[in-house]
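Note that one protein chain is taken out, while the other chains of the complex remain in position.
Let's turn to subunit A:
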Amino acid sequence: ICEEEVGAAQQMRPMLFPRDVCVFLPDLPLLQVFAFDHCFWSIDESNVPKYAGQEVVFKCLGEGILENAFQGYNACIFAYGQTGSGKSFSMMGNGEQPGLIPRLCCSLFERVHREENEAHTFKVEVSYMEIYNEKVRDLLDPKGSRQSLKVREHKVLGPYVDGLSQLAVTSFEDIEVLMSEGNKSRTVAATNMNEESSRSHAVFSIIVTQTLYDLQSGNSGEKVSKMSLVDLAGSERVSKTGAAGERLKEGSNINKSLTTLGCVISALADQSAGKGKAKFVPYRDSVLTWLLKDNLGGNSKTAMIATVSPAADNYEETLSTLRYADRAKRIVNHAVVNEDPNARIIRELREEVEKLKVQLCQAESMKAPELQEKLQESEKLIQEMTVTWEEKLRKTEEIATERQKQLESMGISLETSGIKVGEDKCFLVNLNADPALNELLVYYLKEHTRVGADTSQDIQLFGIGIQPEHCVLELCPDGDVTLMPMENARTCVNGTMIDCLVHLWHGDRILWGNNHFFRINLPKRKRRDRLKELERASPRESFVEADVETASEASSEQDYSYEFAQMEVIMKTLGNNDPMQNVVQVLEKQYLEEKRMALEEQRMMYERELESLRQQLSPEKTPQHHRSSSDRLTFPMHTSHSKLRLWTEERDELFRQSLSRLREQVVKANTLVREANFLAEEMNKLTDYQVTLQIPAANLSANRKVRPLDHTSNHPILK
């Protein structure tokens, strides 16, 4: 029953997992899965979607190997599988479907012909040998020599077979002829010596030598690379004769013959070797492994093709082939670098680190002025570094926990780092002049949120102007959001001082106390929507609520920054009831008046000048002169006009600057005064601070060309 399943598994499963091959074991109800880099299904040509032809195999394996060879690196393809599983079909193919070797060779010569020129020449040679019973035989030796050849190593040429013929070829046809001759001599030798060819490995090598000439200097350089195509002994023989090298054999089998005692002992030595124990095991790898060892590591490319047959009675061979291939996959030529223990170097470096730190401290005390700053920096750095990493982590965590606790108790949300996440929630976000601190704190609003300095409050704020109980925010069930300031609690909404209940809208700015600016986020309460709604309800009525702003202003809700909020407060404060504003307005008016008068005066002055100039000009002057002089005359006229314009512009600009400077300073003063007042109140001092702008009478003429709002003369004075 089970044996039938093998065929089924082989034919059906591989396509489900293109890189795996599954095998049912007849003895056990187990499915074995092997993973390979590629899996080609070449059973039935008529099954077009599944069928992997020779072309596909070449594309997957051959091209990379060829590329490597042209770069000057070695490459190797092993073919392994039981007789009849299509091993030679994969490698050689037939007339209509050339296999990997013909395709590789054709591609090779194509490229050689394409790239060959005066400065770059190619030489292609081949060799063909057989390894039987750990002995190497030359298959291209015309004498059919039976003498076994020695495998040797050269420090420049690498591993080589001493005396192996290496024949030059110019086309695939040459190669084909040599291969078939080699195969003949392989058969003849096998018959003569009563051996089985399926017990021997055959290695066909293509050696590509590229010579690069530098035509100018006459120098030349060579790049040699070798592609080895290895036909491994048939797998059925390998498992019985052990010809493939003992290291690949199944783990639990027992070798019967005492001739293998050495392998067992060397395996013991290998298994027990601890790290760093150098041992020598005389049992070496097979000739084949040894010969190809440069292909099993480094930059070489190696591919192994394992062919299996789906025939049911071959399951055991198939399994052993797959196991073999699976093991082969893991063979890498490891050469571990044995490194000295570097305890002393480590210690020295530690000392150096300490020394550097000490040097830095000393430099600090010397107070070299140009280094002072850098040293302070490094000092801090060193202090940080002297704390061990674990300590640092622990401290960081401690601080974080503490901060979290503190923030939580103050009503600040810890869910998000910023306001991006709670987009659909109602919350307050702080505004700060420092971008690093701006929009950093998020306070989610509850149905009833109390704001104040007292610990009982939901949102605790501290600082000047914040009352123990400052304000209450309500989220009404109908979606309305209101703010109710307590008595004497300075609260501004969108810059306007508030002393009674107000409705809040998305994006409104709230100022509590002296400097707690917030923006409220009410995604469901957009002012714009509200306006539209109102318009729709009563299109004719220009209904504008006291705290409703224009739609255009509300459109950039998200962009309300600290600066905006602060300016807003300032402007509104200035605009409304502040006597200061009057002074400024008077100044402005005065300026305009003076400007007008000054201009008039200037104009008159120029006209006078003009007149005198005209008088200076004598009427006797020749017409041609007259003309030129009139030309000359126009010039000062022009200059005086443009001068005038320049002067006015300069004046205007100066005034604007001065005025805004004044405003700024007034605002600053106002803030300070407010602060002072809060403090005074808290200290129960009956003092009222206010800002008075004192301008010396002499300075009241705005058109004096003086420095604008000189600090000494024009500074607002605090009383």
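One rule holds for everything that comes next: contacts are C-beta pairs under 8 Å (C-beta built on N, C-alpha and C of every residue); 3 or more make two chains touch, one makes a residue touch a chain; residues count from 1.
Definition applied: contacts and distances are computed from a predicted model.
Visitor: Just to verify: the chain that's not displayed, which of "Mitochondrial ribosomal protein S30", "glutathione transferase", "KIF-binding protein" or "Dihydropyrimidinase-related protein 2" does UniProt list as its protein name?
Guide: Cross-referencing UniProt, the chain left out corresponds to "KIF-binding protein".
Visitor: For a quick check of understanding: of A:119, A:345 or A:646, which residue touches the chain that isn't displayed?
Guide: A:345
Visitor: Out of A:177, A:212 or A:264, point to the residue that touches the absent chain in the complete complex.
Guide: Only one listed residue reaches the unshown chain, and that is A:264.
Visitor: In terms of residues, what is the contact footprint of the unshown chain on subunit A?
Guide: 71-74, 83, 147, 150, 152-159, 162, 194, 196-198, 234, 236-237, 251-256, 258-259, 261-262, 264-269, 271-274, 277-283, 294, 297-299, 333-347, 349-350, 352-353, 356-357, 360, 363, 370-371, 374, 378, 381-382, 385, 389
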